[in-house]
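Encoded as structure tokens, the structure appears first; notes follow it.
A single protein chain has been omitted from the complex, and every remaining protein chain is retained in its original position.
After this line comes chain A, so read on.
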Amino acid sequence: MDRLLFLLATGLARGAIFALFALSLVLIWRAARIVNFAQGAMAVVAVYVAFAVTGLTGSYWAGFASAIVAGAAIGFAVERGVMRFAPHDSPLSGVIIAIGLVMVLQSALGILFGATVRPMEVPFDERPIVIAGVPVLSPYDLFVLVVAVAVMAALGVLFTRTSLGLQLRASAFAPEVSRLLGVRVSRMLTIGWMLSAAVAALAALLLVPTELGLSPHSTDVLFVYAFTVAVVGGLDSPPGALLGGLVVGVLMSLVTGYLGATVAPIAVLVLLVVVLLVRPGGIFSARQVRQA
């Protein structure tokens, strides 16, 4: 029982990060109908910015803020500088451009900062709080959970309660009509990318201190799991990303704990296959069939 509780708590903290990153993929999908394979590499660039800012100012929070700003800026640059020029007749072209972008960004980071892994510190106690003899979540894990929930709530408000949110949704679902009604669709697209990249940067920033540290490849595995989460939850559904993230996080932790680390990625794959067979659009999909 103790062991189960321990594994559940560990999985929850990790799942929250998967959820946040998956949410960023959902945002781009909703805005541009593109699965952005460069999301991980873009996020890691933003974390490098945060690392530099924290190093210069000595403040974690200055780095925290700069990661979000840098994330948004990278989203802007990638949308305006690269993705805008992707041919729209095939969804593959966007995917291939994104994969190329991953190589360029990771190699550039490698050239500039080297392949070494740099440790990142957080201003939180990472020792877990012990409840009834079982180590559960650490204050940092709680912080991650709170940030994840807060970001999702804020995005929920943005999309459903503000004029900007309405315009974002409108230009994603009916670009032609929106344009006729005076919505600046291309600007909305850019804003969608900026929002998404900022959320991704935040997720990566939260993840890196819990793993080996910062390197150009820090987000490789995060992207793979978060992509699975997004598909499991439904690429169209922010609540799906949240729930999917927690489910995948807990599943990995339980499988690692009871069956072994080698089996964990296979368990995630099995979950993905089962979900795609039973509900091809993902658990929370609104529509019956996905479009890509």
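In this section, a contact is a pair of C-beta atoms (placed from the backbone, for glycine too) under 8 Å apart; a residue touches a chain by one contact, two chains touch by 3 or more; residues count from 1.
The working rule: contacts and distances are computed from a predicted model.
Enquirer: Considering only the chain that is not displayed, what protein name does its UniProt record carry among "RNA polymerase sigma-70 factor, ECF subfamily", "Response regulator", "ABC transporter substrate-binding protein" or "Cytochrome c oxidase subunit 1"?
Expert: Options "RNA polymerase sigma-70 factor, ECF subfamily", "Response regulator", "ABC transporter substrate-binding protein" or "Cytochrome c oxidase subunit 1" narrow down to "ABC transporter substrate-binding protein" for the missing chain.
Enquirer: Have a look at A:52, A:95, A:264 or A:283 and name the one touching the chain we're not showing.
Expert: In the complete complex, the chain left out is touched by residue A:264.
Enquirer: Using the document's definition of touch, tell me which of A:123, A:213 or A:280 contacts the absent chain.
Expert: Candidates A:123, A:213 or A:280; residue touching the omitted chain: A:213.
Enquirer: Name every residue on chain A in touch with the hidden partner chain.
Expert: 2-3, 6-7, 10, 14, 107, 110, 115-119, 121, 126-128, 135, 138, 210-213, 215, 217, 220-221, 252-253, 256-257, 260-262, 264-265
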